[in-house]
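First comes the structure, then the notes that go with it.
All protein chains of the complex are present and in place, except for one that has been dropped.
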Amino acid sequence: MIEFRPSGLTEDEEKLRTEVREFVAEEFPSGTYLPELGINAAADPEFSRRLAARGWVGMVVPEEYGGPGRSATERFLVVEELLAAGAPVGAHWVADRQTAPVILSFGSERLKREFLPRIVAGDAFFCLGMSEPDSGSDLASVRTRATRTEGGWLLNGRKVWTSGAQYCHYAMTLCRTSPQEGRKHVGLSQLIVDLTSDGLTVSPIRLLNGQHHFNEVVFTDVFVPDHMVLGEIGSGWHQVTSELAYERSGPDRFLTTFPVLRYFLDFREVSGPEAELRLGALAARYWVLRNMSLSIARSLDQGEVPAVEATLVKDLGTSFEHDVLDLVRDLTGGEQEPDGDLFGRLLAEATVTAPTFTLRGGTNEVLRTVAAKHLLREKRRAL
Amino acid sequence: MIEFRPSGLTEDEEKLRTEVREFVAEEFPSGTYLPELGINAAADPEFSRRLAARGWVGMVVPEEYGGPGRSATERFLVVEELLAAGAPVGAHWVADRQTAPVILSFGSERLKREFLPRIVAGDAFFCLGMSEPDSGSDLASVRTRATRTEGGWLLNGRKVWTSGAQYCHYAMTLCRTSPQEGRKHVGLSQLIVDLTSDGLTVSPIRLLNGQHHFNEVVFTDVFVPDHMVLGEIGSGWHQVTSELAYERSGPDRFLTTFPVLRYFLDFREVSGPEAELRLGALAARYWVLRNMSLSIARSLDQGEVPAVEATLVKDLGTSFEHDVLDLVRDLTGGEQEPDGDLFGRLLAEATVTAPTFTLRGGTNEVLRTVAAKHLLREKRRAL
Amino acid sequence: MSDELQLLDGTLRAIFAKHFDRDTRAATGREFPRDLWTVLDKAGLTALGDVESGAGLAELVVLARAVGRAAAPVPLVETAGLAAWLVTGAGLDLPPGITTCAAAHPDDDLTLARSGDGWTATGVLHRVPWGRDSDQVAAVATGEGTAFAVVLPIPDDVRRGTNLGEEPRDTVRFDGVALAADAVAPTTVDHDALRERGAVLRAASMGGAMESALELSLAYAGEREQFGQPISSFQAVQHHLVAIAEETMCTGMAVQLAVSATAEQAAFAVAAAKNTAGRAARIVTKRAHQVHGAIGVTDEHALPWFTTRLWAWQDEFGTTRDWAARLGRGVLADGGAGLWPRLSASVGGGDAG
Partner (left out) sequence: MSDELQLLDGTLRAIFAKHFDRDTRAATGREFPRDLWTVLDKAGLTALGDVESGAGLAELVVLARAVGRAAAPVPLVETAGLAAWLVTGAGLDLPPGITTCAAAHPDDDLTLARSGDGWTATGVLHRVPWGRDSDQVAAVATGEGTAFAVVLPIPDDVRRGTNLGEEPRDTVRFDGVALAADAVAPTTVDHDALRERGAVLRAASMGGAMESALELSLAYAGEREQFGQPISSFQAVQHHLVAIAEETMCTGMAVQLAVSATAEQAAFAVAAAKNTAGRAARIVTKRAHQVHGAIGVTDEHALPWFTTRLWAWQDEFGTTRDWAARLGRGVLADGGAGLWPRLSASVGGGDAG
């Protein structure tokens, strides 16, 4: 039986949180800015560097690679404060969340020395080259391929939904490095691709409201030197699947719409029995989800890999983010005004971008099947 | 595109409804009785005969077989009044709803003459021998089999979830009349089995609250004479699937919990903005579902077979019945008292029997797959 | 639908298909599609609601549904369905050009004062559909304690706004605008009546938009493959499709019931229609996007034409909850004994023969 343990904080962790909270309060006083919404957050490289200067980017990178060597829990505490405030975390998001950990886990010494200090300094921003036009949640079916050439690889193919490719420096790119024969999970590798490479084009895929988060990235004989291969050639699938615990379990899975709720309470009159009932139930779920998510971070620090737990939290969290919106929308009443005050604009943006909340890290439908299979297997094992 | 047409009533239909409504008001004054809940309704053979005396049982049976020869719409109007009031329709329910129509459609002249007048008189009550321990929604997998003997068939096997076998006279029994070779839909037949036959035992399968609706019926070399075979030998699957439009579309798919709502309004203080909001939304859905269901009855009268529409209405209706309960439960507040006043007892019974609402006529999961395939097929055809 | 309504529907479908296809839409961008409007105008569709024309709510529902199905960014519902009805119903002529209609916004306040032979109008109309693109706006105004239908020229300085579907919703102010006597006439249509009619027509457009969302979802699910099979073979996707179809059907039925309702039922049927459409809109938008995945949230895909409008329209002419509350007050007033007769009351017409 899956079970989460509540986790308190150490004094040092509390101290860190206080620092972050003070920093955030100073940078983002309520009502003075339009909050960003979680994983859709805009990029603000200057802000990312200010964060980095405080040691809050690439936090898990150990001191020998220029980082502060802090825990997943400590990173959690920083990230949740930023997301709750709607900070513009877009620039360093992927580097901090995924790239630094996987380079640490799988990268060569050279890659570590080359990239980790720059990530920690807020100097190297990454995007993910995973999805392709025909792959979707079925990552193993990627067709982008790298073929051997002198001193490296020639990359050809097309990636879509790469967030932030327009301002990032590198793309961690999943591709096929040996022809598919039989099992499609075999023969995949991850390459670090310099986005300024010859033969590489980035073009926007605009969101329905015209916003530019996503891109199409096309590789035409892009040269990637050997040392930019992450880990062993052919181990891409293993790397990608072991990333998923990071990707699924974080506070970004339930906090995306928190700023909307905050501004709603700050800038609208809210009262009455129905508001009490619904806000109360919402508060209970935030409380439980946050503590489950924190508990996963703590487990990671203890060397556990709570993959199924992370999956379930993701599933719960992303549905919950929609519930928050529905509630705010109901209680606000009247017509939404995308040209209205800050709260009105925020709610409008949240409403039209809500369908994106469930897109990353695999659709919920696929995740549920994975989780169900695990539960059934555990059950059979227990018999 | 599936589309329902609203249907008004003719003067004669209005007149019929007025009669039924007056009858029901006299038989069931609010607060004097514990309403029955739709398809779980208790059997009251005397009540069934009083209804029959007014011509409201087996209504679709034509005059030549002793019936009033009324339309599906007229039957709809009678049934919805009975269900809304929570009348004890259990005794004649299956005979009226399913047996009379299928004997009319498929039965021999002899079967028609033998059974239809008795159904119309409230003298012959039927149950359905469909499900088996290992069949569930997959009816074609039945194992009960009939083997040829002189002048008829010897039936062996076991049926479960046969509602009302303890008081009914006959069971319309789906069985295999030729060994399964290849497609499992082939070689099935329906036999009318006298429940007093030698070799037949009925034992209760009690509901979780001790109530006795369901039975297990075991056949051991039960003799069924040839003339009790419904239609052609081997056409059982066709008969069963063409029954489903009747089974799915009726007012019993959305009215099961109506008496709970009625008693809630009659016997509890209800007021306030939340009650208004939720009751208003509920009223809108009752209005729409009822008119869709009525529209299906009208289509049947016009010779159409709106099978998918009926499926969708069933799916919507049964979920809706649960929503009604959730709402009443929320607004009632406090602990439920199964030993309380009439409303309290009714709500308690509805709560514990609610899981049965979705069981008959195939689970909603299976129905949705059937409906989706139809929609996709239509779409492809339109391209 | 009767043959006449079928014909009207076919005409509208043909016009939108021919004069506002994907390329035209892309080329027009956020500009007002004036060519489309001209075609609609010449076909007599912009004046369809003229009470002299014989077209009733049934026809206008067909029109509104077609607008929703095409996600056509024109004030056709406002002009043909509301302005023409309001203005000609009061005995005035519908002027040439684009005549939008006030949106029965709860904060609207427009008063008339006598001035010589004519009147002056003062006040504000909020979130007027396509205010910036229209020549005049029809509205209900109050003067000397009476409701009047008026047609007001739209000033240049509207405050621009949009709804979530990027349709113009502009705030228009009038400060003592002079009106000739024949631009004003007493009307039996008050603010509530305008809102009710707007609600039915919006619900009809929502139903149309849902039909398109359903079509897109079925098409995408049937062709998109994942894990080696079309995603329509996954039960979760099938359930999304069925739910979309169900809610689309419910909305269509609720709107048709509002059309068929007797005078006594009208208030209930209208409220039920807009409430049903709003509830359905939430379900349809969520599930259609879930079926489509990432492709559905891009500005190159048609799905957002419909879903963004469904998000917006559920709040226009009264929110889903506004109408639920109104229905609920009726339910509580009727009590237990009144509920069933109310829910099972027969609508007029239909197939009863």
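Chains here go by letter, A, B and C, matching the order in which they are written, and residues are numbered from 1 within each.
In this text, contacts are C-beta pairs under 8 Å (C-beta built on N, C-alpha and C of every residue); 3 or more make two chains touch, one makes a residue touch a chain.
Since the model is a prediction, treat every value here as computed from it, not as a measurement.
Participant: Which of the displayed chains are touched by the chain that has been omitted?
Facilitator: A, B, C
Participant: One chain isn't shown here. Among A:Leu111, A:Met292 or A:Leu325, which residue touches it?
Facilitator: From the options A:Leu111, A:Met292 or A:Leu325, the contact with the absent chain belongs to A:Met292.
Participant: Touching the hidden chain in the complete assembly: which of A:Ala42, A:Leu111, A:Leu195 or A:Leu316 does that?
Facilitator: Touches the omitted chain: A:Leu316.
Participant: Identify the residues of chain C touching the omitted chain, counting contacts across the whole complex.
Facilitator: Where chain C meets the chain not shown: residues 234-236, 239.
Participant: Which chain A residues would touch the chain omitted from the figure, given the whole complex?
Facilitator: Its contact residues with the unshown chain are 1-10, 13-14, 30, 80, 84, 258, 261-267, 270-271, 273, 275-292, 295, 298, 302, 309, 312, 315-316, 365, 368-369, 371-373, 375-376, 379-380, 383.
Participant: Tell me, which residues in chain B touch the chain that this view leaves out?
Facilitator: Residues touching the hidden chain, for chain B, are 131, 134, 136-138, 141, 160-161, 205-210, 214, 322, 326, 330, 333-340, 348, 351-353, 355-356, 358-359, 363-365, 368.
Operating definition for what follows: only the chains that are shown with their structure count from here on.
Participant: Any idea how many Å lie between the Cα centroids of chain A and chain C?
Facilitator: 40
Participant: State, to the nearest whole Å, the distance from the C-alpha centre of chain A to the C-alpha centre of chain B.
Facilitator: Distance between chain centres, rounded to whole Å: 51 Å.
Participant: Among the residues of chain A, pick out those that touch two or more other chains and give their numbers.
Facilitator: none
Participant: Residues of chain C that contact two or more other chains, please.
Facilitator: Those would be 237, 321.
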